[in-house]
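Omission of a single protein chain aside, the complex is shown with its protein chains in their original locations.
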Amino acid sequence: MNRTVRLGLFAISAAGLAALLFWSLIGLPDFGHYHWPYGKLLNAVAVNERHTTNVVGVTVFDYRGFDTLGEEFILFTAVVGVSLLLRKDRDERVLRDPVRSDGVRLLGMLTVAAVLVLGLWVVAFGYVTPGGGFQGGVVLAGAFLLVYLAGSYGDFEALTPHTPVEIAEALGAGAFAVLGFVGLAYEGAYLRNFLGIGDTGTLYSGGSVALLNWATAIEVTAAMVVLFSEFLNVYMVPVADWRT
Amino acid sequence: MTYLPYAVAAWLFLVGLYGVVSSRNLIHLALCLSVMQSATYVLLLAVGYKNKATAPIFRGIPVGHPAVDPVVQALTLTDIVVSVTVVALILALALDVHKQGHTVDPDHIAGMSG
Partner (left out) sequence: MNALLAFPVALPLAGAAFIALTDDSTPEELKDIPAMLVAAATTTISTIILIRSERVTLVHWFGGWQPRHGLAIGIGFVAEPIGAGMAALAGLLVTGALVFSWHYMEEAPRLYRVLMLVFLGGMSGFALSGDLFNMFVWFELMGVAAYALAGYMVEELGPLQGALNFAITNSIGAFMILFGVALLYGRTGALNLAQIGRTLAGHPADGLVIVAFALLASGFLVKSALVPFHLWLADAYAVAPAPVCVVFAGAMSEVGLFGLARIYWTVFEPSFAPNASAVRDVLLVVGISTALVGAVMAFLQRHLKRLLAYTVISHVGVTLCGIALLNGSGLAGAANLVLSHGFLKAGLFLACGVLLREFRGVDELNLHGRGRRLPVLGTAFAVGAFGLIGLPYVGTFLGHSLLDEGAIQHGHAWLPPLIMVAAGVSTGAILRAAARVFAGWGPKRDPLLTPEPPEEPPEEETNRVLMVTVVVLFVAVGICLSAVPGLQDRTEHAADRFRDRHAYVERTLFGQAGTYGPSAPVVLHRATGASIGYGIGATAIALATALFGLFRQRIPATIRSFGTRTLEPAVDGLKSVHTGIAGDYVMWITVGTAVLGGVWALTLRGP
């Protein structure tokens, strides 16, 4: 089956698929005219029921929290999978590969500090203002990556030792699952809120949403750091060969 | 004009699909899958949009003020995580393929067929 045949058959069927997709999209309500009750109901009741002002956050961690459990474990599984697939390529040689410019290093240090604070803030206030465990977790992982970019690979490796990071990742994912069981034990439904819902608009609100939020943040940060670490290690191997 | 966002979603889907079918490089292929995934984000978010409504964050805004649908945003968040994981796995596989076969061309790694 050569490429020409493949692309030809594809062109014909893609044209058909395009027609079908555009035909289906006509059946959607006009853009900007969302009128369904599910979203409206959540917007109306979420603030009262859980005292959180970020309705997306409370949807992710409470109303549809079970989806988030699956999502957490998808990330966990992908990291396990990548570790499995790249297990032969690990090289334990120490390689510094430092950035040489002092200006970049200084700027890097300041930026890393700022990004860390930003990430922690995005996580902590995730159910009050836009943000949350996922978003903040990625920002925090970005701070670690900045250490490599503005510093050296050796610094990155020193800051992200393999075992504690993997433990953090498993702990984050496991904590989410276990918190669900706590909800089951105390309130009769898996992932049901079991803490007081506090005051609207403050950090103390949302009940277990806050705990789930932090479990997610820890898991996502650790997962992204493991991914960066695995891929960077594979990248650094030929660099190590070349530099030594 | 009201259907343009939906059309963009369909277009992204088809372009990504073309990229996957015609790809000569596994890294490129992984990113084309990512483009296809973006099509679903655009569609989801477009479906939930409401004219003249704010984000569903009620800090400083009274409850009852028109806001867009929070559910699709939650779905898109989940969707993004799924996309990251699939791309990560395919990239890891691409690295392994390069190590074993010294190529990243998907057309040239077929050992098994028939």
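Order as written gives the chain letters A and B; numbering starts at 1 within each chain.
The criterion applied here is as follows: a contact is a pair of C-beta atoms (placed from the backbone, for glycine too) under 8 Å apart; a residue touches a chain by one contact, two chains touch by 3 or more.
Since this is a predicted model, take the numbers as computed values, not measurements.
The hidden chain makes contact, of the residues A:32, A:81 or A:154, with A:81. Within the set A:109, A:184 or A:197, the residue that contacts the chain not displayed is A:184.
Contact between chain B and the unshown chain involves residues 13, 17, 20-23, 26, 29, 33, 36-37, 39-40, 43-44, 47, 71-72, 75, 78-79, 82, 85-86, 89-90, 93-94, 96-97, 100-101, 106-107, 109-114.
Residue-level contact of chain A with the missing chain is found at 1, 3, 6-7, 9-10, 13-14, 16-17, 20-21, 23-29, 35-39, 41-42, 62-67, 69-71, 73-74, 76-78, 80-85, 87-88, 163, 166-167, 169-171, 173-174, 177-178, 180-181, 183-184, 187-193.
In this text, only the chains that are shown with their structure count from here on.
Chain geometry summary: the mean Cα position of chain A and that of chain B are 15 Å apart. Interface residues of chain A, counted against chain B in their complex, comprise 3, 6-7, 10, 14, 17-18, 21-22, 25-26, 28-34, 36, 38-39, 42-44, 46-48, 53-56, 59-60, 64, 67-68, 70-71, 74-75, 77-79, 81-82, 85-86, 88-89, 128-130, 132, 134, 201, 227, 230-231, 234. Note for the complex: chain B touches chain A at residues 2-7, 9-10, 13-14, 17-18, 21-22, 46-51, 55-59, 63-64, 67-75, 77-78, 80-82, 84-86, 88-89, 91-93, 95-96, 99, 107.
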